[in-house]
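My structure is below; once you've seen it, I'll send some questions.
Omission of a single protein chain aside, the complex is shown with its protein chains in their original locations.
Should a chain be cited, it is by its letter among A, B and C, assigned in written order, with residues numbered from 1 in that chain.
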Amino acid sequence: MICYDISDKFPAPQEGRNYFVAIGLEGSANKLGVGIMLQQLPTKHTPVPRAQVLCNIRDTYITPPGEGFLPRDTARHHRNWVVRLIKRSLEESVLPAKMSGEVENRPIRVNDIDCICFTQGPGMGAPLQSVVLAARAISLMWKKPLVGVNHCIGHIEMGREITGALNPVVLYVSGGNTQVIAYSHQRYRIFGETLDIAVGNCLDRFARTLKIPNYPSPGYNIEQLAKNGKNFVELPYTVKGMDLSMSGILAYVDNLANEIFNEKSNSKLKYTTTGQKITPEDLCYSLQETIFAMLVEITERAMAHVNTNQVLIVGGVGCNERLQEMMKTMVVDRQGEIFATDESFCIDNGIMIAQAGLLSYREGITTNIKSSVCTQRFRTDEVFIKWRTN
Amino acid sequence: MASLPYTLKLVIPFETSHHADIALQTLSPDPELKPDQLARAITISESSPSELVVEFLAVSDRVLRVGVNSMMDNLGLVAECLDELDIANFN
Amino acid sequence: MAENIIKQAHAYTANIPLALISQGAEALVFTSPVHPYLPSPPTCAPDYILKYRPPKPYRHPVLDAQLTKHRTLSEARLLHKLALLDIPAPRVIHVNPKHGLLWMNNVAGPHGFSVKQWVWDIELATAPNSALRESVMKANMLQIGALIAKLHLNDIVHGDLTTSNIMIRPKMAAADASVPVPPHNILNPNLEPVLIDFGLGSHSALAEDKAVDIYVLERAVESTHPVNSETYKTWLLDGYVQEYERGGKGGKIRIKEVLRKLDEVRQRGRKRSMVG
């Protein structure tokens, strides 16, 4: 159970300012990200000011081909890098002169920051815990309040901010999560989700079976291989209402891959119905076609259900151009709009944590240091979205 | 409550009592994952306010070693924060 | 896009007038006064229902063809099973799984309404807490609960039980079609419920799946009829339990299991807790 301190007073910007600045720390999986965000108060001329990204840097823990990232090793990576990344973020962030009221742009100072935002979950326990230590330490040293952020909410709010999508159905697809989300009555409600493993996890694990590199990311490499796939191999397709399941597909396609690599095997599984030899590229192609079709289908169901024609794709798998293309085909058919971001925001990052944390902070929500324990399980619909109406 | 016969006490000196206090507050919130196998108490030394004291009670030497290792990792990170991210370094 | 898909449906059903009544994510539903192969009755009613699953251009044609065929067919098979069990639901008139076409009769008839509409109408037409409202409402809610129990006793789950997917119709006057149907009257004491839209239906013996069916209905009642939802839910569940207990020796044991799961599902919501 996540506890917040909720004040009935909304915090004001620092004296003489019309903006807030937050630093965000993200480390729920193998990416360590730090971002610094500036949000302006609305004015007459700009009633909905855009947030300004002052800095958004990341360091990814890459494992050798065939290996996944283990919690302990990932946590060690984050511990080794988090201080360096925070330092760099401060050095790289520039506060524009028109904000500071000074003559020239200048590097940001610790005192410019209003709050320290960190990912409180969901994610891998050990990596989360190593990052929150740094968040607590700087919160105490800099005397700035902590704001715990739900990782999924970070993705959603950043996607909304960057794309300007007002009230979209959100498809959140990453290594740890697969959810179709729609906003209603101050919650991001989960309309459909995976009943077992996440899409990204399914792709990552298949990349390991194929022993393809984890750099820059296993999903990216699968996407490149899939472009050279020629034969569509039928795989299980498991959509249950608005939910989906992927473990069966992974087991099936893993088995096919093992047959292909086994030179002694003469299984007919190695050939298409027209007698052609199935290649790893074919499998990547078929796997993408199948699981992305499932994702687009449940997204379309959610759209029909809540009667909206906007779709926002967030999360690491959201970078996949084939997924975006399929989603676009569906959305255009419904005369709707699709919104997606590039990899600087799709892939886990610190700026989204700063963005969502700042939205909370401005509503008077902060996290007491004693309640700042991270949690592996933290559902998107547990968060009260105080900053949106009805 | 199982008996926890394996014990260890760490005393970590910090530059100032303020730093020791930051370390205490940073490290305290996270509970040990298996409290029946490893108990842990973090305090400020009564004799010296700049010394952090961490005491462990464990069910076995193996559990004790894992717990202490993890605490040392975390202490290392806190110390790095104190050294590198002090407000004085930036302003 | 709708126009395009409607054109495709027309291309498969030349000379048959179609009127679109609903457009979901997966299928379009039309009504038609013309039966694909029976002589059309002199009046426009009763009419017929055509459910059309159009091709989805975003997915691979092989996958698309396979899904369209499989889903159209499995819905038709489920409806056929219900016909054999004599459970009131649409009856299959014709199916072309390749084209994604499923013809059904309009099971609610010309004087049917969705439970959603019917409840709204009754709430408007009768005084709160009146004996009239209670008697009409209770009788039908019990019947609806019993109908769902019949489905579940046969290990079939609907998958999408909302108050729009349950219809209320005047009780059929035996097999004799010459008896005139009762007039449109929401307070008619001889009403009976019918289930429609088995697009997400499936065979399942799992208590969990049945509990989710009930839970989905409870949530639908709460959102569409918030004022009296507690009472309605109680009646629905009463009817459900009573019918289950009538369902032979096993019924009493099996209903306990379903109710236990229902409690679980209500507590956690439909979704399982989730690792990050």
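The rule we apply is simple: a residue touches a chain if its C-beta (ideal position, glycine included) is under 8 Å from a C-beta of that chain, and two chains touch if they have at least 3 such contacts.
Simple rule for what comes next: contacts and distances are computed from a predicted model.
Novice: Quick one: the chain not pictured, UniProt calls it what, "Exosome complex component MTR3", "Ribosomal RNA-processing protein 43", "EKC/KEOPS complex subunit CGI121" or "Rpp1p"?
Specialist: "EKC/KEOPS complex subunit CGI121"
Novice: Just list which of the chains on display the missing one touches.
Specialist: C
Novice: Tell me which residue among C:L20, C:A65 or C:I93 touches the hidden chain in the full complex.
Specialist: Per the contact definition at the top, the residue touching the missing chain is C:I93.
Novice: Of C:L20, C:L73 or C:I122, which one is in contact with the hidden chain?
Specialist: Final answer for the missing-chain contact: C:L73.
Novice: Which residue numbers on chain C touch the omitted chain?
Specialist: 13-16, 34, 36-38, 40, 69, 73, 76-77, 79-80, 83-84, 86, 91-98, 105, 174-175, 177
Note that only the chains that are shown with their structure count from here on.
Novice: If each protein chain is taken as a node and each touching pair as an edge, is the resulting graph a line, ring, star, complete or other?
Specialist: Topology of the interface graph: linear, an open chain of contacts.
Novice: Of the other chains, whose C-alpha centre is the longest way from the centre of chain B?
Specialist: With centres defined by C-alpha atoms, farthest from chain B sits C.
Novice: Measuring centre to centre with CA averages, how many angstrom lie between chain A and chain B?
Specialist: Inter-chain centre distance comes to 32 Å.
Novice: Chain B to chain C: how many Å between their CA centres?
Specialist: So the centroids are 62 Å from each other.
Novice: Averaging only over C-alpha atoms, locate the centres of chain A and chain C and give their separation in whole Å.
Specialist: It comes to 38 Å between the two C-alpha centres.
Novice: Provide the residue numbers of chain B that touch chain A in the complex, in ascending order.
Specialist: These residues of chain B touch chain A: 21-23, 25-31, 73-74, 76-78, 80-82, 84-87, 90-91.
Novice: Which of the residues in chain C end up touching chain A in this complex?
Specialist: 1, 23-26, 56-60, 62-63, 66-67, 159-160, 200, 271-276
Novice: Going by the contact rule set out above, which residues of chain A touch chain B in the complex?
Specialist: 76, 79, 82-83, 86-87, 90, 109-111, 129-130, 132-134, 136-138, 140-142, 369-374
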